[in-house]
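Got a structure here, written out as structure tokens. Questions coming.
Just one protein chain is left out here, and the rest sit where they should.
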Amino acid sequence: MALSKNEGGARRWIDDVLGVATLIGMVVALWLIFIYTPMELVQGAVQKVFYIHLASIWNAYLGFLIVFVVSILYLWRPSARKDRIARAWAEVGVVFTTITLVSGSIWAKPIWGTYWTWDARLTSTLILWIIYVVYLMLRGFVGDPERGRRYAAIVGIIGFIDVPIVHMSVRWWRTLHPDPIVATSEAALPASMWYTVLYCIVVFTVLALFLVRQRVHIDELRETLVDLRTTSS
Amino acid sequence: MDTIQNFDFLFAAYTILWVIVFGYFFFLTRQLADLRREVNALREERGNDDGASPTGPNS
Partner (left out) sequence: MKLTLQQVLAIVQKDLMVEMRARDLLVLMLTFAVLSLVIFYLALDLWGPVVQRVGPGLLWMTITFAAMLGMGRTFVREYERGTLAGLLLAPIDRGALFISKLLANLIFLFIMEAVTLPMFALLFDLPVLNPAVMLATLLGTLGLAILGTMFSAMAAHSRAREALLPLLLLPTTVPIIIGAVQATSNAISGVADGPPWIGLLIAFDVIFLTLSYLLFEHAIEG
């Protein structure tokens, strides 16, 4: 590969390791989910959605927390690198929020009898998703790249602080309406299920890390391309 | 009980998970490959100007 000189062999190596680890981890996760853990008697097979659902929302929150921290650091001392990291985590966070929403809806259909209900968690997760989709669109709307990065950092901070307040308000608002039947979901889980949940969280985090690195590479290459074009003309 | 009944929902959920994860992954790899090709082409073009070969003595 001609490009290895600038991309650094070590970084490609880390990517390869992460990629393979993710793949193996995922296969093991599937084994744990479908064979190791017992079938839940009340909810039936669909309960197995729970593992990816929880692991996804964990990643989404992790991603948005990183966006928040990196955004503060960016405003303190701006650098293109910080912005790339924040943007990559936000994008991966949105992907995982999407998985959370979709898997949750599919789980809800047989259990609650409807794909969507304005339950507190669903509603606040939807708003979370919207806030970070807007965050991702922002740079494109602003035009000037430096200003776009700065504005994105502001939204990265305000958005994250807003999340618990939104959740609180939606939860209080929901108490005025009849709650959907959540009876079975919070029952005590057997140990094997907990191990599987924790394992899935770890594997999904590795997956997220892998995806974030790819996303960061893309932005780096884009900038290299711009540099090459401007210096060569 | 009705454990078998909602297998199709389980199937749908995991299918969508894989579609989203692999879809996003391939979207990223495609972009990366395109960008790498473009950067390489530009480097080669410029490499001829300042004499440095893109497959230079590195690594």
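Some observations on this one:
By written order: A and B. Residues from 1 in each chain.
In the analysis below, a contact is a pair of C-beta atoms (placed from the backbone, for glycine too) under 8 Å apart; a residue touches a chain by one contact, two chains touch by 3 or more.
Since the structure is predicted, the reported quantities are computational estimates derived from the model, not experimental observations.
Interchain touches from the omitted chain, evaluated on the whole complex, reach A. Within the whole complex, the absent chain has one touching residue among A:Ile14, A:Leu54 or A:Ile157, and that is A:Ile157. Checked against the full complex, the candidates A:Val17, A:Leu41 or A:Val134 give a single residue touching the omitted chain, namely A:Val134.
When the omitted chain is restored, the residue from A:Ile165, A:Val202 or A:Val226 that touches it is A:Ile165. For the chain left out of this panel, the touching residue among A:Ile14, A:Leu73, A:Val142 or A:Leu228 is A:Val142.
Residues of subunit A that touch the chain left out of view are 75, 127, 130-131, 134, 137-138, 141-144, 147, 150-151, 153-155, 157-159, 161-162, 165-166, 168-170, 172-173, 175-176.
Throughout what follows, only the chains that are shown with their structure count from here on.
Subunit A and subunit B have centres, each the mean of its CA atoms, that are 18 Å apart. On subunit B, the positions that touch subunit A within their shared complex are 1-7, 9-10, 12-14, 16-17, 20-21, 24-25, 28-29, 31-32, 35-36, 38-40, 42-46, 49, 54-56, 58-59. The touching residues of subunit A, counted against subunit B in their complex, run 2-5, 9, 39, 41-46, 48-49, 52, 95, 98-99, 102-103, 106-107, 109-110, 207, 211, 214-215, 217-218, 221-222, 224-225, 228-229, 231-232.
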